[in-house]
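For reference, the structure discussed in these notes is given below.
As you look at this complex, bear in mind that one protein chain is not there, while each of the others sits in place.
Naming follows writing order (A, B, C and D), and every chain is counted from residue 1.
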Amino acid sequence: MNLLGAGILKGMAVTLKNFIGSYFDKERLNTLEYMWQNDKSLPKRAGDYPKEEGEQLRPTTTVTNYSRNFPMLLHDDGEPMDTIRCVACQICERECPPQCIYIEKSDDKKERPGGKPQFYPATFDIDVSVCMSCQICVEVCPFDAIVMNSQFELSTPDRFNGLLLKRGDLLKSNQYYHKIHPEEAADRDKRIADDKAAKEAKKKAAEAAKEAKKKAAEAKAKSEAEANSKEESKDPSEPPQTSTEHNKEENTE
Amino acid sequence: MNWELIKDILLATVPLLVIFPTMFALTTWVERKALARIQNRIGPNKVGVPMSRYGGKLSLFGLGQPAADGIKMLFKENIVPTGADRLFHLLAPILSLIPAMLVLCFLPLNFPWLTDEQNSVKAFMLDGAVIFFFAITGLNTLAVFMAGWASRNKYSLLGGMRAIAQMVSYEIPLVLSAVVVVMTVGSLNAGEIAKSQDGWNWFVFSPWGLAAFIIFFIASLAETNRSPFDLPEAESEIIAGYFTEYSGFKFALFFLGEYIAMFAISGLAVTLFLGAGDGPGAEAYPSLKVIWFLAKICVLIGIMIWLRGTLPRLRVDQLMSFAWKFLMPLSILNIFITGFAWHAENNNEEYGFTIKAIIWTASLLILYLTAKGLDKVNRANIKPRTYQYGE
Amino acid sequence: MGPHHPSTHGVFRMDVKLDGETVVDLKPVFGYLHRNHEKIAENISYLASMPFTDRLDYFNSMTNNWAYAIAAEKLVEIEVPERAEYLRVIMAELTRLVNHISLVGFFVNDLGALGTPLLYAFREREKILDLFEQASGARMMCNYLRFGGLRCDVPEGWLKRARDLVDRFPKFLDEYEQLLCENEIILSRTQGVGTLSRDLAISAGVTGPMLRASGVNYDIRKVDQYGIYNRFKFRVPYSENNVGDCYDRFMIRMLEMRESIEILKQALDGIEEGPVMGNAGKVFKPKPAEAYGRIESPKGELGFYLVADGTPKPYRFRVRPPSFINLTVLRDMCIGQQVADAVIILGSIDIVLGEVDR
Amino acid sequence: MNEVTAFWILAAIAVIGALFAIRKRNLVHGVFSLLVFFAGLAGLFLLLLAEFIAVVQILVYAGAVGILILFAIMLTDRVTGKDAFRVTSRGSFWGTIIAASVFLVLLLPTIQEIPQVDNPSNSEEIVKQSTVKALGKKLIHPYVITLEILALLLTAALIGAVTAAQGGHPAKKKISIE
Partner (left out) sequence: MTVTLHHYLILASVLFCIGLLGALSRRNAIVVLFSVEIMLNAANLNFIAFWRFGNNPELLHGPLFTLFTIAVAAAEVALGLALVIAVYRHFRSVDLESLNTLKEE
């Protein structure tokens, strides 16, 4: 039969342990100082925050390199507007659950390094107050043009156009992406590289197939010429048709 | 006007007015810091002296917090609800502060600069100090009612009535447990009680003294609406207690009154049970007595804060049945035991060690068994249950 | 007690008719947080409503996702790879821990314990949420599961971090039990309060810890054996006498946490490398069919009923919210009790308004 | 000198307190003025060096009886305590006349017969004697019977008050869940 009031005493022993523990045991005390430097006033627009996420945080803060907050557009190294990846295919605009992306397709095409000239988004706005950072747009985007940024300090005094991120604010370089989400950026680039390699391989295979066909055609013409009376020599089999569809772009909608 | 008398009176009262309010400010800080630490937070550390020249600010580990609270309370606009009784609305916080302050001067603080022969000090050594103490704390209930009634709002009246019911029903165990000490010392005078406990024979070391101290401490928790009994002000069911309609400086007065009452009651507990001013170095340098006295008060306040961080609240009917069905019978029994033990000790001559040991163990056993029995009677079916596991 | 009452969990109002201290009649009023979840789901694609399921019961988003994923997988036969199944179980049990500690924290806070147990609970919850953030990118709104597997694999080192969190958790639980389970004040305030008899619970369709507290041995993980729960050996605690009160509900949740740790240990041992995403097609366009998938969410039986009509948008999307159905017995439990207990009974039911109002 | 001024102040407080207690329309104001009256009286007792009595007066009257009356007002009258009935009873005119005549009857003998005693025994000696210990001894030794009777009376009054006020508690009807 336990001592009267033993439950209360045990409870108090626990609080005492926590009281003393909070001074020494790092694991118990886990509240952190607030991050934003408090001597600067809040910028007018969300876009005016310093571009690089690192500049606004205090050294002591630790934003894990997995957290996602609002989307950002990627451009490869070089002048941002030339190397933008987004081709304004507006899939993300349709798929976005809270419908917070607004894209206006440009009418002229822009030369892209590597691929053929593509459209580019004349305006690409994301209303940060509507976006719920659910990352669906990143998933459905076939061009890896949009990824999640972990910059969370975007508070502004003005509610309407203050929280509207224009294309200029959204555009960030790939190295920045590597800086904030190293692992994710790494395997995303690897996947892009593999796709490119697969495409070249396919292209080469296609050219090889074409030459083979040309050769076969000349050979056929020659052989026809020599023995057009001889019965048709069996054509080499059709060049292997690539199994997967042409490329992700034409997924039917 | 003989200036001699006035000088003595000032010498006796001004230190009280200086020491206890500063201790009040410190206790609010300590309470918030300690509660925070119990909950693994850091506690207030943002208020600091803005050293704009050096950038950032000098955070005084939150010591600026009580000052900030005080200033905030001063500048808050105090609203008096329409239709409320203006006079009593103003009078209630003052009436809640006066008894708390008045009672402080009867504690045997024996300041070193107050030698005994000055006649002003004798005035303070009131003959019926302990009874006077309970009479004055009784007035506190009055202030609570006045606050509840004067703010003309049904809920604060309800809260006020509950607070009064709680205070009145916990005053009885408070007084009965004090009777134990007065009985053995034979005098109501706080100074004599303190003198009789010199040299480490504090009352808390005898079994009935310990039981009385525990009852006294629990009842004092209820008297000042602290921790497990803070029903009136932190009512999660109905809106908060009797001082909802108060803001600004009047609320600060209530707040101050509550803390000073806490000091006063724990001061009395120290005088009655923990040998006021008696500590290792007390005989050598009498000026150490004050420091010992205040240290013991701080220990009791610490325990109160610790309790506040741990225990949930009691329901109203449990609160009442705990006072009437558990504390009161226990304290009455304790009085009988003390009477018996005191009689055995003082009247027969061969009061050797063996009889003393027997009496002590017997009384300890009786007290514990009755407490256990009472607890079983009151809460018959309340015990931790076991559960079965299904596949 | 108005919608923004300090102790109700979210916007929930109770019209209480009193006779002195005892409650004579009680009418719960809610619907303040109704966001039209099911109608919206009919206008967007299957995948797009996955992030909305996080917002249902915002304490445990992983289990919501899993329930929706199971229902969708029943529509179209998709085979989920081994590692995804294991990770799903691990995530679900971690959310069960998160839900139960925060519930116990809020429950004791209603009893008036000034936040201390709540802050201990939140301290441990933070550690688990960090794990979720590393796996899915967000702490509470994970949006991590997809039809046929997971969106992405957990980063390396995650399993080791999860492993030592699970090893450290029992130590915290012992400390928590020592603080709460024998505390006389909590015992006397919760025992005999808000009693729910066994047959009333069954007839009212109550599920989850509340049902088990009233003495019914019914746990969907054991009944349906969905996912790979049949591989793990774990027990289901339920009360002996067939009337459950607030104390039973509180204790059942504490014991369930220990069982979840057992499952987590076995799951973390059994997981190996492998693909995380099944062979789901690019666009999810099920043939016309209907399916009802349900799981044992920490609050009870969470079910999704989907009717597909061949287009990429569901024809009908219905959620069976456990806390909404558990709330229907609130009136019967509160009548005859004190006012102070009405708040505690509400706390013991563990409702989250996101799920009640949808 | 300051003793006389103290007497006059306290006498004024007591008389004003008593008058307001009777005259006030609002009952709760009446109770608070009654408490002022009790406090004034306690001061007078202190002046008369009956220290323990002053303390007991505050404890019993100002503390307990005051709250008791407030509870009674809360339980009976409208909470606002406004006394809406006609303030004075029918016999109020005759009441004042009787009170005045009683006052005269009391006043005349004090003026003539009781000697003008103005040299009270010195206060130090009284203070030394009227300690609580002396009172206690007196209470136990010669007046122990009265003390026991008093105890009996108080318990009887307590039990009587409780039963009268409760008026037989109606059986606690079990609220059945239909």
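Simple rule for what comes next: a contact is a pair of C-beta atoms (placed from the backbone, for glycine too) under 8 Å apart; a residue touches a chain by one contact, two chains touch by 3 or more.
Just so we're clear, the structure is a prediction, and the values are computed from it rather than from any experiment.
Participant: Just to confirm, in the complete assembly, which displayed chains does the hidden chain contact?
Facilitator: Counting the whole assembly, the omitted chain is in touch with D.
Participant: Name, in rising order, the residues on chain D that touch the hidden chain in the full complex.
Facilitator: Interface with the chain not displayed, on the chain D side: 3-4, 7, 11, 14-15, 18-19, 21-22, 27, 30-31, 34, 37-38, 41, 44-45, 47-50, 52-53, 56-57, 60-61, 64-65, 68-69, 71-73, 75-77, 83, 85-92, 94-96, 98-100, 102-103, 106-107, 110-111, 114, 116-118, 120-121, 125-126, 129-130, 134-135, 138-139, 143, 146, 150, 153-154, 156-158, 160-162, 164-165, 167.
Note that only the chains that are shown with their structure count from here on.
Participant: Compute the distance, rounded to whole Å, between the mean C-alpha positions of chain A and chain C.
Facilitator: Once rounded, the distance between the two centres reads 32 Å.
Participant: Report, in whole Å, the distance between the mean C-alpha point of chain C and the mean C-alpha point of chain D.
Facilitator: That pair's centroid distance is 64 Å.
Participant: Chain D: which residues touch two or more other chains?
Facilitator: In chain D, no residue touches two or more other chains.
Participant: Send over the residues of chain B in touch with two or more other chains.
Facilitator: Residues 38-41, 309-311 of chain B touch two or more partner chains.
Participant: Note which residues of chain A are touching chain C in the complex, please.
Facilitator: For this pair, the touching residues of chain A are 2, 5-8, 10-11, 13-15, 17-18, 28, 30, 64, 66-68, 95-97, 132-136, 139-140, 148, 183-184, 251.
Participant: Using the touch rule from the top, collect the residues of chain C that touch chain A in their complex.
Facilitator: Touching chain A: residues 44-45, 47-52, 54, 116, 120, 123, 126, 130, 133-135, 137-139, 141, 143, 151-152, 155, 175, 178-187, 282-283 of chain C.
Participant: Give the list of chain D residues in touch with chain B in this complex.
Facilitator: Answer in residue numbers: 28, 32, 35, 51-52, 55-56, 58-59, 62-64, 66-67, 70-71, 74, 79, 131-133.
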